[in-house]
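Only one protein chain is missing from this complex, and each of the others stays in its spot.
Right, subunit A next:
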Amino acid sequence: MRPIASVHDIPLGEGRTFAVDGDMIAIFRLRDGSVRATSAVCPHKGGPLADGQIDLKQVICPLHLNAWDLRTGCSLSGQPDVAVYPVSIDDDKIMLGD
């Protein structure tokens, strides 16, 4: 588990991309204050998931509007699943890993 960003780096309800050991990870800050992390790259055709719109359940890729479950990474529209990462908040820090 290690800190990778401050919660203030991510506006409420949006996502931002962070580089972690050569991987690009999209971190989303949900409107209930919790955070989720997925691979930054859309499994469909490589779209930037952090630019997608989210709610408490899903992220919608901005390119072709496919949707993925933010918690499980399961596709909600018949695409391959996306990788998800354990992520949590400690004070103001966003912590990646178990």
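Worth pointing out:
One rule holds in what follows: contacts are C-beta pairs under 8 Å (C-beta built on N, C-alpha and C of every residue); 3 or more make two chains touch, one makes a residue touch a chain; residues count from 1.
The working rule: contacts and distances are computed from a predicted model.
Of "Putative aliphatic sulfonates transport permease protein SsuC", "2-oxoisovalerate dehydrogenase subunit alpha", "(2Fe-2S)-binding protein" or "assimilatory sulfite reductase (ferredoxin)", only "assimilatory sulfite reductase (ferredoxin)" is the UniProt protein name of the chain excluded from the display. Checked against the full complex, the candidates A:I4, A:I60 or A:C74 give a single residue touching the omitted chain, namely A:I60. Of the residues in subunit A, those that touch the hidden partner chain are 8-17, 19, 24, 26, 31, 40-41, 45-60, 62-63, 67.
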